[in-house]
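What follows is a set of notes on a single structure, which appears directly below.
A single protein chain has been removed from this complex, and every other one stays in its place.
Up next is chain A:
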């Protein structure tokens, strides 16, 4: 039997551990396994950079009747006045930073603890693992058993908080059917952009795994709860597309904000349908 390749050094771990098949390569995959985590990391990084810039910019987020989803609800006194919009000055005038920071913590926490995004950034940023059957570079692994990652278990609370935020963004879309003077019966390209965005946000929010559990997944007797069983089935159908909805709603938020920014900063006028 051929010998000489058995890893016996103390540092040998994982697939190189003693007792396992003596193969020096840390993985033998021949496909482009690195592509998916790379694309994930690049796309998330682009969004993080863009959203950080916009969140701190504190300007060009409102152009009647459109408000950027990053700035609604607007909870500080330094908000741009919104005609009937969700500019509720709960935090008063002491808040001197961008009002977006007061609100973004909720959708940020919701997405940060989301079961899909966890998979995405564990793979894309932390290489834990980078891909299936590709050895991760870390010497130790405790997963979500201790701080800080045990805090991922608060996901359902962010789901609860995401509901009113989505409700307020829905209110913003309703207001987008008014024109600059506040008269109903208006629709522009911005209305369509915000409408598509809120549809995707609701679909993503309701497809959440915590929602699926709360709505019916926790039950042991579906037969005793036919309405919840039916709802669980619907949420389950959405849940099967959770990754798709996570990405599409993330992109739609960015596009909706960018659209409002371009209109508010005067780059172009909102095309009006009626």
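Quick note on the criterion: a residue touches a chain if its C-beta (ideal position, glycine included) is under 8 Å from a C-beta of that chain, and two chains touch if they have at least 3 such contacts; residues count from 1.
The rule is simple: contacts and distances are computed from a predicted model.
Missing chain, UniProt protein name: "Succinate dehydrogenase iron-sulfur protein", from among "(Fe-S)-binding protein", "Spermidine/putrescine ABC transporter permease", "Beta-ketoacyl-ACP synthase" or "Succinate dehydrogenase iron-sulfur protein".
The omitted chain makes contact with just one of the residues A:34, A:88 or A:141: A:141.
With the whole complex as reference, residues 1-6, 13-15, 17, 19-23, 27-31, 115, 118-119, 122-123, 128-129, 132-136, 138, 140-146, 149-150, 153-154, 156, 209-210, 212-213, 217-225, 229, 239-240 of chain A touch the missing chain.
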